[in-house]
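Once you've had a glance at the structure underneath, I'll fire off some questions.
A protein chain is absent from this complex, but the other protein chains hold their places.
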Amino acid sequence: MADIVIDRVAKSFGDFQALKEVSLSVGDGEFVALLGPSGCGKTTLLRIIAGLETQSSGRVVIGGRDVSGLAPRERGLAMVFQNYAVFPHMTVFENIAFGLRMQKVGQVEVKRQVDRAAALLHIDQYLDRYPAKLSGGQRQRVAVARALAVQPAVLLMDEPLSNLDALLRLEMRTELKAVLREAGTTTIYVTHDQTEAMGLADRIAVMYGGRIDQIGTPLEVYATPATRFVGGFIGNPPMNFIKVKASGGQIRVGSASLPAPVRDAEIDLGLRGEDAALSADGSGIPFDVRVVEPMGSHLLLTGAIEGQLARIVTPPTARVQAGERVGLTVDPSRLTWIDAATGRAIART
Amino acid sequence: MTATGITTPRPAPTSGIAVPSARRFLLWTGIVVLLIWVLLPIYFVALGAFGGRLGVFRWPKSIWPTDVSVAPMMQFLGIEGVFSALINSLIAAGLTVLFSVLLGAPAGYALARYAFRGQTAFRLMVLLTRAFPLAILALPLTVSFIRFGLYDTPFGVSLIHTVLALPFAVLVTQSLFMGIPREYEEAAWVFGCTRLQAFMKVVLPLALPGLAATAIFAFVISWNEVFAASILTVRERTLTAYLLKVLSESPLHYRFAGGFILIIPSVLFIFAVRRYLFAVWGIASK
């Protein structure tokens, strides 16, 4: 077991800055997800931690040991790859045993650890098979078992579920969470799928453009996004942003008036679709409904507030027609205010 | 990557307007004609090789194998110089295989796995060799080969044959290694392998069939080469050089026997690598 400190790690490929001085601390036994769109630098950061890529500057410290210059094999970690990277010329048993064999672990112990890891992932009946005879989900289990068999201090996972179909992904996600909690391994998990990150991680680091925009628990990054990007990236539908003008510490939208955190400035009002409610009498923020999509558990309304696109979630029983203008009431404490110039959230007063 | 080599261009059942039977008949007639066109000369040279002196001058000839025996072939192999030429050819081809794989595979690996300065220049140099009649480069080497004691040795011949086979080996192994996901290697590194260990334990076993195909191609290239081998040898001739030399003075049935011996290994080798043929040429012709 070990903690990880990433200290001002930067990486450039030629002129392109993939990572801009990223710092991150992961506690012993903690599960941190690196979440962001493709090209945000999350995979690069993971590969630097693994030692598959060398940072341009900065340090990586694992368990108090500076591993920045060490080869991957000297870092005492394990990794699960996006395409599994289960060796096709070895049986499932030999795949899981691979790391142990490299550590020259005795035959009896190898068998014990492989059996343990295989049982954990329910692949004990496939140990003699070759990976070509396994389904994608089973191969993924082999990849995870191979990583857990070495009882690593640190486990790195690079989009491990992205090649599975939706149903299998859900199933594996649940199972991964149970297995990893039991193992108690410090884990860094790269994904572009917010539901995966929310469901699995203790903390989420949301990355964008080579930076970490926000680090926090799933609830924190959801409820109080630190930047416009985080608000827009997390949540389904994404957070709505309405350009408004504050004057005298107040903003006015239609007939509604709300307290603003600044006195006089252009700011963006960030509003989660489910944080607005339809007012009974049509008062409040005016919302022009254009499309109504019944989603079963809720209604998804797409329309405009003051001519700006917005999506609102209402209970499935709400009676709303496309083309209607409705009024929305909001809880001021659940609003996010974004500085229009910097894109960062304004601290609440 | 290569397993799909020979099977892909099968027309999808949906695209096929069912070929009418008259056209189907025409198609198969054409195919049979092509098959005969390819196989008949091999058959005839085999008849000539095993028919002996009598067979060659029989007139008119029957296309059926009458009075064929192994004796004429044995006789041919018994001629002074033939057997040693055969051995020399095998040595030269064997060395060519060794050199082109040992020199070519690392370069192919470098092209497949690394982005490095000078990569384009190197690739260009490899491709450039294709525009040159390489065997002719043996001409000036006669002098320096004599000086270094390489002249008239299978070793010297294999050096020139390696020039022929090496560009091929580089391009083929490059595609071969590109077909082996880098993640396999990275996984091996993460789980405790050095670069060399990862290569030996993970990449090599997966690349082995393709490397064998590369080796066989190199063998065939050397085995068949006539010009450079004839220029660079006098006494220690390879089989092709020997046959070329004695062409004008040896009786026909010996020539056919020599031709037949030249053809056989090639046919077998092409059979052995048929799955790789298309993958290899699809790439090597880029």
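Some notes on this structure:
Order of writing sets the chain letters: A and B. Residues in each chain are counted from 1.
Please note the rule applied: a residue touches a chain if its C-beta (ideal position, glycine included) is under 8 Å from a C-beta of that chain, and two chains touch if they have at least 3 such contacts.
One rule holds in what follows: contacts and distances are computed from a predicted model.
Think of the chain that is not pictured: of "Cytochrome bc1 complex Rieske iron-sulfur subunit", "3-oxoacyl-[acyl-carrier-protein] reductase", "ABC transporter permease" or "Pyridoxal 5'-phosphate synthase subunit PdxS", UniProt labels it "ABC transporter permease". Touch with the chain omitted from the figure is made, among B:152, B:183 or B:225, by B:225. One chain of the complex is left out; on subunit B, the residues touching it are 6-12, 14-15, 19, 27-28, 30-31, 34-35, 37-42, 44-45, 47-48, 56-63, 99, 102-104, 106-107, 109-111, 113-116, 118-119, 122, 125-126, 129-144, 159-160, 162-163, 166-167, 170, 195, 220, 223-227, 230-231, 240, 243-244, 247-248, 252, 255-256, 258-259, 262-263, 265-267, 269-271, 274, 277-279, 281-282, 285-286.
Keep this in mind: only the chains that are shown with their structure count from here on.
Subunit A and subunit B have CA centres that are 53 Å apart. Looking at the complex, you find that subunit B touches subunit A at residues 181, 183-184, 186-194, 197, 202, 205-206. Within the complex formed with subunit B, the residues of subunit A that make contact are 50-52, 71-73, 77-79, 81-85, 87-89, 98-99, 102-103, 146, 150, 156.
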